[in-house]
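In what follows, a single structure is set out as C-alpha cells and then discussed.
Every protein chain except one is present and positioned as in the full complex.
Up next, chain A:
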Amino acid sequence: DVLPGSLRRLYYQVLNFGMIVSSALMIWKGLMVVTGSESPIVVVLSGSMEPAFHRGDLLFLTNRIEDPIRVGEIVVFRIEGREIPIVHRVLKIHEKQNGDIKFLTKGDNNAVDDRGLYKRGQHWLEKKDVVGRICALYWNSDYLNE
C-alpha cells in the first residue's frame, strides 16, 4: 500500500469537500452550456426597472442567437470591462443588412438613457455585450405585497 492510513483519511476528507465544490461548479457550468449565457442566473441589484423588477428578484436567462433584439424588449447586458450585468429595456436600434446591430438601453425607472453608464467613448451596445434574455423570473417576496 502506497499511503499510510492517516494520509489516506486526510485525502478522503479533502476529496469529499472537493466533490461538493465540484458539483456546484459543474451545475453552474452546465447551466451555462445549456442556456448559452455566461451568467445564467442573475440577481436584480437596483430599482431601475421598477415596477417590473425589484431589488432581489432572480432572473433565469437564455442566450439563443435566434432571439431578435427589438425595441421595447428587455435585455441583460454587461458593459465591457465591468463585472456586473445590467437589466434594462431597449430604446433604439440601428440595424445593418447583415444582422449586426447597435442598440441603446434605458431603465424604466431612470430619467435618462444608459449612455452615462457605458464606457468612455462608447455610445451604443452590440450583440457581444448581451448576456441573455429573460426566460423565467422569481419575485423577491419582500416586494410582493406592494
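The rule is short, and it goes like this: a residue touches a chain if its C-beta (ideal position, glycine included) is under 8 Å from a C-beta of that chain, and two chains touch if they have at least 3 such contacts; residues count from 1.
As a working rule, contacts and distances are computed from a predicted model.
**Q** Missing chain, UniProt name, options "Large ribosomal subunit protein bL20m", "Signal peptidase complex subunit 2", "Isocitrate dehydrogenase [NAD] subunit, mitochondrial" or "V-type proton ATPase subunit": which is it?
**A** UniProt lists the chain that is not shown as "Signal peptidase complex subunit 2".
**Q** Just to verify: which one of A:Met19, A:Leu58 or A:Ala136 makes contact with the chain not shown?
**A** A:Met19
**Q** Given the full complex, what residues of chain A touch the hidden partner chain?
**A** Touch set of chain A with respect to the missing chain: 1, 3, 5, 8, 11-12, 15-16, 18-19, 21-23, 25-26, 29-30, 32-33, 36, 38.
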